[in-house]
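The next block holds one structure in the form of C-alpha cells; read it before the comments.
Complex shown without one protein chain; remaining protein chains in place.
Labels run A, B and C following the written order; every chain starts at residue 1.
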Amino acid sequence: MKTLLALSLLALGASQAMAAPPKPAPPKLAPLKPEELTTVELKEQMPPHWVLVNDISFLHIADGRAYLIDADSGHFLGTIPGGMSHTGVAVSPDGRTAMVPGTYYSRGSRGKRTDVVTFYKISDLMPGDEVEIPAKRIQSLPLPSTIPLTDDGRFLLVYNFTPEQSVSVVDAQARKLVGEFPTPGCGLMHMTGSRGFLMQCADGSLQAAALDANGAVHLGATTKPLFTADDPASDKPVRIGPSTWLFTTFAGDVAVIDGAGGQIAVKARWKLAGADESAWRPGGLQPLAYHAPSGRLFVLMHKGGAGTHKFPGEEIWVYDVAAAKRTARITLDQPASAVAVSGDAAPLLYTTLFGSGTLAVRDPGTGAVLRKVEGLGSDLTLIQPAPVAATAGAR
Amino acid sequence: MKTLLALSLLALGASQAMAAPPKPAPPKLAPLKPEELTTVELKEQMPPHWVLVNDISFLHIADGRAYLIDADSGHFLGTIPGGMSHTGVAVSPDGRTAMVPGTYYSRGSRGKRTDVVTFYKISDLMPGDEVEIPAKRIQSLPLPSTIPLTDDGRFLLVYNFTPEQSVSVVDAQARKLVGEFPTPGCGLMHMTGSRGFLMQCADGSLQAAALDANGAVHLGATTKPLFTADDPASDKPVRIGPSTWLFTTFAGDVAVIDGAGGQIAVKARWKLAGADESAWRPGGLQPLAYHAPSGRLFVLMHKGGAGTHKFPGEEIWVYDVAAAKRTARITLDQPASAVAVSGDAAPLLYTTLFGSGTLAVRDPGTGAVLRKVEGLGSDLTLIQPAPVAATAGAR
Amino acid sequence: MRRLDRAAEYLARSAARGTSRRGFIGRLGAFLTVSGAATLLPVARARAERAPNPVQVQEQGDPMSCEYWRYCAVDGFLCSCCGGSASSCPPGTEPSPITWVGTCRNPVDGRNYIISYNDCCGKAACGRCNCSRDEGATPTYQPTTSNDLDWCLGTQAGVAYHCSTSVVLGPAD
Partner (left out) sequence: MRRLDRAAEYLARSAARGTSRRGFIGRLGAFLTVSGAATLLPVARARAERAPNPVQVQEQGDPMSCEYWRYCAVDGFLCSCCGGSASSCPPGTEPSPITWVGTCRNPVDGRNYIISYNDCCGKAACGRCNCSRDEGATPTYQPTTSNDLDWCLGTQAGVAYHCSTSVVLGPAD
C-alpha cells in the first residue's frame, strides 16, 4: 500500500525509478551472506546534542509524535508516539527515560477518552509502564509548562483544563498517580526549585504552589496582577535559574520573576526592543531559549502589531540577561516558529518552522546553519534539547 | 491552537489578514439578530450526484475518512470518520445508510485492536449502531471488494487476512455479526447476484461462494487458473452486470466472467490496447469504472512496462463493453489514480489523483472538467458514487 | 448540563478572584453562549433536513473566505467549507456548548458585535479553509478569550475538533 505516495510524485513529473538492466557479472566474488534482521538500540542516556522535536500533526491530531535527532550528525534516531493534541515529552534529568502524557479515544477521534503517561527507555524507545491519569489533560497549543517534571525527576505534573483547572501529579519513581489537585483560576506550572512552582492566573497575577513530600499540591501566596490586561504575559516564559523565570509580554516587555521559597518577587523589568524598534515583537510557538552556561537569551522577533504573538520570527535577538542588554541580532534565512539551545558548554542552536518539516541546527554565535534535518512530518512545534543533567553526565 | 497552520503560510510570504480599520457608520440599520447555532442535516437519501471520496491519510493512517460531496454544486457536505487503513464506506442500496468497517487501537497506533462496523444515517452522519467484528480485517491498499454489501443490503461482507483468509459477515438489518467463515487460499468478494460471489485465488483461479439465508458462507466450485503467473488479473475488477465482472490483467488483457448460479464462465476475452499500442496499460488505485445505462467502460491508461500497475492514468480510454470496442480516448489535464462514474442516465465522471486533494467532476462524453472540489485531505484513494438503487429512487 | 454547571462554578470562582476587566463579560457570554445546546444535540433532534443557517441580510462578504468580517478572531477551519456555515455545524458534529468570544465590526452597519467562536466537534479536523486571525486573542491562562484551546472539551465526550463557527450573539456596544 505504500506505493501510493509515489503517485503524487509522478503527477509532478518525476519519473519512477526502474531497475537498471543487468550488466555482465564481474569476476567471481563471494556471495552476500544471509542477514539477520535486528532492532536498533540506542545509548542509555541522551548525549548533550540529541534533541526531541515534536510534531502535533494538526490535520490528524490524534497521531502526534516526537522525533529523536542526533544534531551532531543530523541522524534521525527514532520516534516516540504521542496521542491526541501531542504536547511533548518529559525527559528525566538523567536523560534515560521519556514520559509521554497522551490522550486516546476508543474510536480514533471519538468514543471513550483515556489519558495516560507512558514511560519509554531512551535506549529502546519501547512503550513500557503506563500510568492512567484523569482524562482532563489540556488540549491546546503545546506548552512545555503543561507537563513539567520536578528537578529531581520524581514527580510529573500534568495541567488539566475542563474548563475547571487542576494539576494531576504522577510519581515517576513509583509509576503511579498521586492525585488531582484543583488550581482554580490559574494554569501552567513553571517550576521554581525542587518542589515549588508558579502558575499564571487569568487576572495577570501569579500563584505560588508547591508539592509536599508525597506529591500533593498545596497552593501558596498570590500576587497582585503583574501584567496589564492590554499586554498580557505570554504563556511561554523561559526558566533562567533554579527559581527564576523570564516572562515576555505580547508587546515585548520583559519581567524576571523569582519564586524561591514560595515568595514571588519581580527581579527586573526591561524591554526587548529599543524605542526606535517598537514594530518588533517576540512571537512563535516557542519564542524564547536560554543558555545557562553563558547567560544568553535567544528570542524570535518579527515586525508586527497587536495579535501577531504567534507570528514566526524573522530574526533571533540575543541578550545578556544579567546585563539586560542585547548582544546580537541574527537574521534568519527562513522564519522560525520555535527556537531552542542545547544546555552544554559548546551549545547548538535549534530552530524550526511549523509546516516546514525541517530542523535547522545552527551555530549559536552567528546563527549560521550547520546542518538541516528534513522530512520531519509537517507540523513541528516544540524543540526539546537533552536535559541539562544528562548533559553534565554524558560523553 | 489552530493558528499554527498560518505560520507556514507566513513562511511563504503570504501576509496575514488583518481587520480593516473601521469606516464611518452608514445610516442606521437594524442591528443583526442574535443567532442560534444549529447542526446541518442532509437529505435522507443520497441523490445520484452525491459522491463519497475516501482519504486513507497515509502518513497518519489511523485517521482515514470519507468526504461526502455534492458533485452538481461542488459543495462539501460532510465527513464520515474511518479508522486505521480506511478502505471505504458501504452504502445501502437505498442510499440512506453508510456502513464503515473500521480498525482502532487502544493507544492510537498500538495496543488492543478492535474492529467494528459503524452505521451512519446519511441524513445526520452521526455514528449510530456499532457491530464488533473479528479483529482481522485486511490492512491494505483500499479495494472495494474487501467490503461489499449484498445487492439487497442485507449482509455486509468483510475480507480478513491474518494471513489466514476468511470472510466476516454482518447482518446489516439485525445489526449483528453472523460469523466468520474461512476461505483458504482465496480473497476478495466480487458479488454475483443476490447472495453469490467470486473470490480470486493465489494460483489465478476463481472460487465461487454464496451466503445462505442466514448469512453463512458456503464455498462452491473452483475454476482452473484463468490467468497466467506472469500477467495476473488485477484485484480491482469492475462489475458490469448482476453476475458479471470485467477483469483486467496488469498488461491490459480483458476477461469478462459470469458467476451466475455459482457457475463460473469466461464470457469474453479481449485487449484494451491495440497491437500498435502495446506500451499502454491500465493503472492506478481504481482504474476501471462502468456506466451500466450506456454500457460504457472507462479505463485509466498510461504508458509503462512491467511493475507500473499502480501508475496513474494519463488518459481515459472509453469502451463499448458489449462490442468489446474502444469508442474514445480522453486526454487528462492531470493524471488520475482513480476514476468513477455516477450510475444515473445523465452521469458525471469523477477522477482524482492520490496526493492532489482534488476531486475533478467531468463530462463523461468529453472528459471536460465541469468543476473541481479541492482541499480534500491529501491521500484520496477510492471514489464511491451514490448507489444505483438510490439513483433510481431519488430526486 | 453538567458541563455548564461547572462553567458557572468556574465563573463564580473567577469572579471571586476580582477580575472585572474585559474578560469577565466575555467569559459570561462565552461560557453560556449555547446554553440551549443540549436541546440541539443530534440524538434529541427530529429527522428533517436542516440546511445551513444563511448569513443575515445586513451582511456582505463571502463566509467561505477568511476575510469575512465575523472571522476577525476565528482560528481554525471554517465550518462554511466543511458542510456547515458561519452559524451551523456540519452534519454529524456536535457544537461545543462553551467557548470563547471576540468582538468584530460589521462593515455594513459599522456596529461591533460579540461573536462566539464555537467549535464543531466529534470528527477529526475538516482541513478546509484554514483561517487564523488572532485579533484580541489572549494566552491560555485567560481562557475565555483564548483561541489556543480546543473548546471541544465541552462536548459530551470531549471529542476531536472539526471546524469553527462564528455566531453573532448581539451588539457589543
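We take it that contacts are C-beta pairs under 8 Å (C-beta built on N, C-alpha and C of every residue); 3 or more make two chains touch, one makes a residue touch a chain.
Being a predicted model, the structure only gives us computed values, none of them experimental.
Among the chains on display, the ones the left-out chain touches in the entire complex are A, B.
If you put the hidden chain back, the residue from B:I133, B:L177, B:C201 or B:I240 that touches it is B:C201. Screening B:K121, B:H309 or B:R362 for touch with the missing chain picks out B:H309. In the complete complex, the hidden chain is touched by one of B:P127, B:G187 or B:P385, namely B:G187.
Panel shows chain A; residues 1-6, 16-20, 22-26, 28-44, 63, 65, 68, 75-81, 120-121, 123-127, 375-377 of it touch the chain omitted from the view. For chain B, the residues touching the chain absent from view are 58-62, 84-85, 105, 108-113, 135, 138-141, 143, 161-164, 184-188, 199-203, 205, 229, 232-235, 306-310.
Assume only the chains that are shown with their structure count from here on.
Of all the chains, the one whose CA centre sits at the greatest distance from that of chain A is B.
In this assembly, the C-alpha centroid of chain B lies 35 Å from the C-alpha centroid of chain C.
One inter-chain figure worth recording: chain A and chain C are separated by 29 Å, centre to centre, where each centre is the mean of the chain's CA atoms. Annotation for chain A: residues 58-60, 62, 85, 108-111, 139-141, 307-308, 310 touch two or more other chains.
Looking at chain C, residues 123-124, 127, 132-135, 137, 148-150, 161 sit in touch with two or more other chains.
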